[in-house]
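Here the structure comes first, spelled out in structure tokens, and everything after it is commentary.
Then we have chain A:
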Amino acid sequence: MARIVFHDQLLPATNGEREIEVTVENYRDLLVVLEARWPGIGERLAKSAVAIDGQIYQDAFLEPIAANSEVFFMSRIEGG
Partner candidate 1 sequence: MSKVHVQTTINGEAVEYLCEPQQSFLDVLREDLLKQGTKEGCATGDCGACSVLLDGRLVCACLMLGVEAEGRTLTTIEGIASDDGLHPIQQKFLEHAALQCGICTPGFIVATKALLDKNPNPDETTIRYWLAGNLCRCTGYDKIVRAVQAAAEELAQEA
Partner candidate 2 sequence: MGEFAYVAPATVADTVAVLEEHASAGKRAQVLAGGTDLLVQLRGSDNEPRTIVDIKQLDETNRLDIGADEIFIGAAIASAVLYENEELKALLPGLLESSDLIGSTQIQGRCTIGGNLCNSSPAADTTPAIIVDSGVCVIATNSGTRELPAEDFCTGVGTNVLAPGEFLLGLKFPRPGAGTSDAYLRFIPRTEMDIAVVGVAVNVTLDDTGTCTAARVAIGAVAPTPLMVPAAADALIGTQVDDDALAAAGVRCTEASSPISDKRGTAEYRRKVVAVLCRRAGAIARDRAMGVS
Partner candidate 3 sequence: MAEAVDYKYIGTSPVRPDGVDKVTGRAQFAADQNMPNTLYGKILRSPHAHANIKSVDVSKALAMEGVYAAVSGADFPGGARGKVGGEGGGDIGDVARNIMARDKALYHGHAVAAVAATSLTIADAALAMIDVEYETLAPVLDVVAAMAADSPLLDATNFTKNLPETPDKPSNIASVTVLTRGNVDEGFEQADVTVEGEYHIPMAHQGYIEPHACTATVNEEGKATVWCSTQGHFEFRSMTSKILDWKVGDLKFIPAEIGGGFGGKTTVYLEPVAVLLSKLAGRPVKMMMSREEVFRATGPTSGSVCRVKVGAKKDGTITAAKAWLAYEAGAFAGAPIGPGAMAIFAPYVLENFHVEAHDVLVNKPKVAAYRAPGAPQSMHAMEIALDDIAREIGMDPLDLRLKNAASEGTRAPYGPKFPAIGFKECLEAAKAHPNYTAPVPEGAGRGVAAGFWFNIGMQSSAEVRINEDGTVIIMEGNPDIGGSRASMCLMAAETLGVDYERVKAYIGDTESTGFCNVTGGSRTTFATGMAVVQACEDIIAQCKARAAATWGVDEDQVEWEDGQAIPAPGVNADVTPMSLADVMASAHKTGGPLLGRASLNASGAGASFSVNFVDLMVDKETGKVDVLAFTAIQDAGTAIHPAYVEGQMQGGAAQGLGWALNEEYIYDADGVMENAGFLDYRVPVASDLPMIDCQIIEVPNPRHPYGVRGVGETPIVAPLAAAANAVRAATGVRINDLPLSPPNILAAIDSD
């Protein structure tokens, strides 16, 4: 199962759960699973960046998530 980790700002939305494990095909499916579990979290996740297996995505969507994947939600990064 993929390991999903939430940053501190998301903890209010996850009832304090920092980390869960799920089996999904891709990021889109992950959002569906999370929204079902914690209605309303999708809006917050849309403001986050996400790192899937070390790669940072500002706007992930169909990126695959494998059984051994690590998914970290993180603050979005801007730049100069």
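The candidate set was assembled so that all candidates are chains of the complex that A comes from, given by their letters.
Assume contacts are C-beta pairs under 8 Å (C-beta built on N, C-alpha and C of every residue); 3 or more make two chains touch, one makes a residue touch a chain; residues count from 1.
Just so it is clear, the structure is predicted and the values come from calculations on it, not from any experiment.
Put simply, of 1, 2 or 3, the chain that touches chain A in this complex is 3. The residues of chain A lying in touch with candidate 3 in their complex are 5, 7-9, 11-12, 47, 51-60, 63, 70, 72-80.
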